[in-house]
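The complex appears here minus one protein chain, its other protein chains still in place.
All chains are identified by letter, namely A, B and C, in their written order; residue positions are counted from 1 within each chain.
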Amino acid sequence: MSVPATQKQWLIEGQDNDFKGLVYQDGPIPKVGENEVLVKLSGASLNYRDLIIPKGMYPFPLDLPVVAGSDGAGEVLAVGSKVTTWKQGDKVVTLFNQGHQFGPISDAASKSGLGGVLDGTLRQYGVFNENGLVRAPANLSHVEAATLTCAGLTSWNALYGLKPLKPGETVLVQGTGGVSLFTLQFAKAAGARVIATTSSAAKAEKLKQLGADFVINYVEDKNWGETARKCVPDGIDHVIEVGGEATLTQSLKAVKFEGIISIIGFLGGTQPKDSIMEVLSRICTIRGVYVGSKAQMVEMVAAIEANDIKPVIDQKVFTLETAKEAYEYMWKKGHFGKVGITIE
Amino acid sequence: MSVPATQKQWLIEGQDNDFKGLVYQDGPIPKVGENEVLVKLSGASLNYRDLIIPKGMYPFPLDLPVVAGSDGAGEVLAVGSKVTTWKQGDKVVTLFNQGHQFGPISDAASKSGLGGVLDGTLRQYGVFNENGLVRAPANLSHVEAATLTCAGLTSWNALYGLKPLKPGETVLVQGTGGVSLFTLQFAKAAGARVIATTSSAAKAEKLKQLGADFVINYVEDKNWGETARKCVPDGIDHVIEVGGEATLTQSLKAVKFEGIISIIGFLGGTQPKDSIMEVLSRICTIRGVYVGSKAQMVEMVAAIEANDIKPVIDQKVFTLETAKEAYEYMWKKGHFGKVGITIE
Amino acid sequence: MSVPATQKQWLIEGQDNDFKGLVYQDGPIPKVGENEVLVKLSGASLNYRDLIIPKGMYPFPLDLPVVAGSDGAGEVLAVGSKVTTWKQGDKVVTLFNQGHQFGPISDAASKSGLGGVLDGTLRQYGVFNENGLVRAPANLSHVEAATLTCAGLTSWNALYGLKPLKPGETVLVQGTGGVSLFTLQFAKAAGARVIATTSSAAKAEKLKQLGADFVINYVEDKNWGETARKCVPDGIDHVIEVGGEATLTQSLKAVKFEGIISIIGFLGGTQPKDSIMEVLSRICTIRGVYVGSKAQMVEMVAAIEANDIKPVIDQKVFTLETAKEAYEYMWKKGHFGKVGITIE
Partner (left out) sequence: MSVPATQKQWLIEGQDNDFKGLVYQDGPIPKVGENEVLVKLSGASLNYRDLIIPKGMYPFPLDLPVVAGSDGAGEVLAVGSKVTTWKQGDKVVTLFNQGHQFGPISDAASKSGLGGVLDGTLRQYGVFNENGLVRAPANLSHVEAATLTCAGLTSWNALYGLKPLKPGETVLVQGTGGVSLFTLQFAKAAGARVIATTSSAAKAEKLKQLGADFVINYVEDKNWGETARKCVPDGIDHVIEVGGEATLTQSLKAVKFEGIISIIGFLGGTQPKDSIMEVLSRICTIRGVYVGSKAQMVEMVAAIEANDIKPVIDQKVFTLETAKEAYEYMWKKGHFGKVGITIE
């Protein structure tokens, strides 16, 4: 495949309320260095984080202007002269923090996120260090594979990064965001029980189809944490907390002694009023999860292939050209599953 | 339920070639101590170990005469005055080494096996310390539950006792013995891939129905270790080695670097000729597995319930009265799955 | 040794501000059951918890009246007819939650604490289930051994219960309470670096003698969390948070990405104002630690013996008769290390 001189890309030039700073333009195709890989990107997906960067609400370091998007998947077009781990034709997916290879994240690695500090994936071609890519699962399309970068890996890290999930344990997921759905799928594939919360009967139905053992409507049942606690005799081992209004109060009620509440995001809004000292009276653990390492992502890919897990993609898929509509669509919260973008 | 003064039981009085020392008789019903539990046994099952004890081939400590059988399940009839963890009506299953509560097995605990050192399960009523029982999975019959004591727990220990199995990893099981079938079921429930070996197309079919991803006929393919190695791109993480003639040579070929070969039994016969130094050239680990602890069994029960795992029971089920026929049936190796015994 | 008919004991009869409900009296010597052990108690020690139970400030379940004290050590005088793990003359120490044998604490086990729900150690003789005792380290006196029950085991659980401490990691301890000093000693024995905080030069000197690599005066340096963070290049892996006024704010500054803050107690006073969402921006974990299991205590005893660790005992040691003075002495906070009580 011949590589053109320029490409289409979305650049975050500035921050404002209406995604005006998100600009579609022609950009260069970076030169492939000795240890680098040129990837024809064919799929991408969006995260809540991607929305709040151009909106100016992202509380972590950025280096604007930057090519938007962290989730990307495609095929290797060319490799540098010293690359040993990839060859032309390999299907790959991007690692979010390019420098986070294994173990706890370092300060430097925490500042190597795609689409924030480093140029991201909303473009046709990307060049990455060979360590900044992971083999894509053979069973997934490019758009599906792209969803692994953030939502998939965050979920895997929550379940396996501190106290690995075991068959027979119980996991509680909140709502139908990307990390929650991945966690539901991973946990079921791993032989765990899953309790899911949602706000509508229609979504409840979908959650059950994905394997949820119990679904609780948190609108009807304000005290759903207590309800969840009673679903299973041995208690809830892992809670995936999405950080919404008052959810933590219920998570603290739900989790068993020595269980873990993984906080994977924040939905802005009010801060939880619960005291940190609750970890003592509830004898539990609360952990902040920030995506994950390449070592973890390699394990996750193996699990996805072995169990033929298909990431849940919202029915409305966008193109690179219409990517800004994807941002607006997701901001209005009408989606179920990941919002995907195909790239030609 | 009223408890009679005596009960029927199988006592191992002596050792010989033809199970003559295995005697059906009337025995006492032990008195329930303060921290003990009286169990009406309703199900039992046999292990290879159970066969070779009366045959005089068992290489570990025994204390004859002893009531035969280690696998047992039933219902709590009465509890001692200081028992806090059980109440009448609870469904329970026996722990093999009564003293093995958690962590590595101690010397003393290794000498507390039912049906060898302590009176076992081939009787109508048993009395056990409250710590020597585990809650039976709610989804199993008594005979099914009984199979967990040895075969189930050995399999769980192999998969989770040293380097816990993760979704996406690959497990190799040999043949269709109890531990091999449990491992197949546990590994599939846990999101792993399974490669199974067998000697016939009929058994291969059954293995596939149980979820095996790959089945290799070891009669037709003498070099099945090499074949297995090629089945999966990332290699085989766990091998459950049953210790048959020349199987270890193939297991060493099959296992990936830093994978584990768990040796779970021995089928008598010739010793493997492979040198222990092979662990170095193969960069692998070989582990001897001796059943497991109560801590592990509790975890296993949770996994069995959450995944509704049904132990594979041979179609021919025996009664307490005909138990000696079960010994003979199993010795001739015509069974598939565990040989079960119902107890009235 | 002959056992008398009655013994001296401290009973918590009621709750008030001045330890009036803590009464010294003659009590019975419980009969030894079949699986129980009679222990001649010779040493005890106090915890903050022990003080606030008679003061009515303890937020967990109690069952008054109850013999006070949870920390106890002594010698086995007699064993029940079915006891297999102890014999006369064995030196033992009490397990805090008598039912917490291994794994996560259960609801039932969380209600089996000595000196709160079950009769405790401030008496001459105690009877315990054989599983409620642990072998005392050979290198310790009875008073020293007694300090392991709560402070020792809480510290061990903090360091090894979730993410085991490794040589080369760094631990931060606050002040000179029992858990903090144990953690300093355990961490140094395990090859870790230790940063300690304190309020006086005299205590700083003692902390250095115990092996602290860095000592920070938190009175002089209000921003000691930041200071601590800069002491070591790789960051602080474990913080032992005692829950004092504003300490958590500093702990959050100190801990490295993916480090753990173990909250081991509360000193009453104001609740921390820090939001739980800080675990996300700090990418860290906060864990509530509630003493520990018998499995952990057995490991701890091995470590204490191998490294000849001597618990730090305050210079003023009390007797059973003067035990109420010990409560008052500790309440006034003049002590350094554990407040010990010898029992004749």
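One rule holds for everything that comes next: contacts are C-beta pairs under 8 Å (C-beta built on N, C-alpha and C of every residue); 3 or more make two chains touch, one makes a residue touch a chain.
This one's a predicted model, so the numbers in the text were calculated from it and none came from an experiment.
Please work out which displayed chains the absent chain touches and list them by label.
A, B, C
Of C:75, C:221 or C:299, which residue touches the hidden chain?
Answer from the full complex: C:299 touches the omitted chain.
So one chain is hidden, and I want to know which residue out of B:253, B:287 or B:310 touches that hidden chain in the complete assembly.
Looking across B:253, B:287 or B:310, the contact with the absent chain belongs to B:287.
Given that one chain is not shown, which residue among A:21, A:43 or A:99 touches it?
A:99
Decide which residue listed in B:223, B:275 or B:319 touches the omitted chain of the complex.
B:275
On chain A, what residues meet the omitted chain?
Interface residues of chain A facing the absent chain: 33-36, 80, 82, 84-85, 99, 101-103, 108, 129, 131, 294-295, 298.
Since one chain has been left out of the picture, which residues of chain C touch it in the full complex?
160, 164, 166-170, 186, 189-193, 234, 299-307
For chain B, enumerate the residues touching the unshown chain of the complex.
59, 104-107, 110, 162-163, 243, 248, 256-259, 263, 265-266, 271-272, 274-290
Throughout what follows, only the chains that are shown with their structure count from here on.
Taking touching chains as linked, do they make an open path (line), a single closed cycle (ring), a hub with spokes (star), an all-linked set (complete), or other?
complete
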